[in-house]
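Shown next, in structure tokens, is the structure this report addresses.
A single protein chain has been omitted from the complex, and every remaining protein chain is retained in its original position.
All chains are identified by letter, namely A and B, in their written order; residue positions are counted from 1 within each chain.
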Amino acid sequence: MVEVALWSSLRSFAGGNEKVEVEGETVGEILDALVKAHPGLEPHIESGVSVAIDGRIIFNSLSEPVGPDSEVVLLQQLKGG
Amino acid sequence: MIHVNTKINGDETEFLCDPRETMLDVLRDKLALTGAKEGCGTGDCGACSITVDGRLVCACLMLGAEADGREIGTVEGIATGEKLHVLQQKFLEHAALQCGICTPGILVATKALLEKHPDPTETQVRYWLAGNLCRCTGYDKIIRAVMDAAKDMREAA
Partner (left out) sequence: MALDGSKSEFKLVGTRPLRPDGIDKVTGRAKFGADAYAAGMLHGAIVRSPHAHAKIVKIDTTKAEAMKGVKAVVTRADFIDGLKGEMWNVLENVMAGDKALYDGHAVAAVCATSTLAARDAAKAIEVTYEILPHVTDVDKAMAKDAPVIREGAAAPGTPEGMHPNVVGYHESGHGDVDKGFAEADLVIEETFRTEATHQGYIEPHACLATMGNDGKGEVWCCTQGHFHVAKVCAALLGTDASQIRVTASEIGGGFGGKTAVFIEPVALALAKKANRPVKVVMSRSEVFRATGPTSSTSMDVKIGMKKDGTITAASGVFRLQGGAFPGAPASFTAMCAFAPYALENVKQIGWDVMSNRPKQAAYRAPGSPMAAFAVESVIDDLCKGLDLDPIDVRLKNASRQGTKASYGVTFDRIGLVETLEEAKAHPHYSAPLAEGAGRGISCGFWFNHGGETAVSLALAEDGTVSLSVGTPDIGGSRASMGQMAAEELGIPYEKIRTTIADTATLGYNEISHGSRVTYASGLATIEAARDTIRKLCARAAAKWKIDPEAVVWEDGCAKPSGPNAGEFEPMTLAKIASSMGRTGGPIVGHYEATPEGAGVSFATHIVDAEVDRETGSTRVTRYTVIQDAGKAIHPSYVEGQFQGGAAQGIGWALNEEYIYGEDGRLQNAGFLDYRIPVASDLPMIDTVIVEVPNPGHPYGVRGVGETSICPPLAAIANAVSNAVGIRMTELPISPPRILAALDGAK
């Protein structure tokens, strides 16, 4: 299981939890598992999220590996100028 | 249409232009001299700087018809054959350009300055170039390149 931290405004869609546990070995699998466990998260994830793994922000690569002890934080999607 | 006879970078040139066309439109659209750029069209940015009988002018503020009988200088005339002018060389060495859109105007303007005042202070260079906007560099490397070029030009003179 991987522990995923949600930004505050997402928590109400995941039973009020700051962190949720899901199965997954890549960013893509974790996002799929989050939607499966908490369907209310789907529109947020569909409209774009970035995922930070151990401090590195993963902008779009779904194949990025995630370890069971990784720190995983969901962030609103990031773009720059 | 107005028939105009002029000299551009030393070459006899003639063209026809609409009375409303600016010198900048003529240079770019009629004569394929696209070195002068239109950044504003109102004389505020200096990207279209040219010289007219040796005097620094914004080509966007001059009508094409006014070129008749004058000598025009543009960025395309600064180098001699394949040999760069000292200013051009110094701009490269000092990395005095990032995007390069303001560079032609700034080169034309500084060349006009150094021909009149070979030994300007930093403040004089800054005020002379106050009509040439650069958004990339913060002017630091431009000013250094101009000061360095001026020094080389004085030593060579």
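The rule is simple: a residue touches a chain if its C-beta (ideal position, glycine included) is under 8 Å from a C-beta of that chain, and two chains touch if they have at least 3 such contacts.
These numbers were taken from a predicted model, which means no experiment stands behind them.
Just list which of the chains on display the missing one touches.
Among the chains that are shown, those touched by the missing chain are A, B.
Could you please point out the subunit B residues that touch the chain left off the display?
18, 20-21, 25, 28-29, 32-42, 44-45, 47, 74-76, 78-79, 84, 88, 91-95, 97-104, 107, 123, 125-127, 129-144
In the whole complex, what residues of subunit A lie against the chain that is missing from view?
Contact residues on subunit A toward the absent chain are 5, 7-10, 13, 43-44, 47, 52, 54-61, 64, 71, 73, 75-76, 78-81.
Here is the rule we go by: only the chains that are shown with their structure count from here on.
Just give me the whole-number Å value for how far the CA centre of subunit A lies from that of subunit B.
Using C-alpha averages as centres, the distance is 55 Å.
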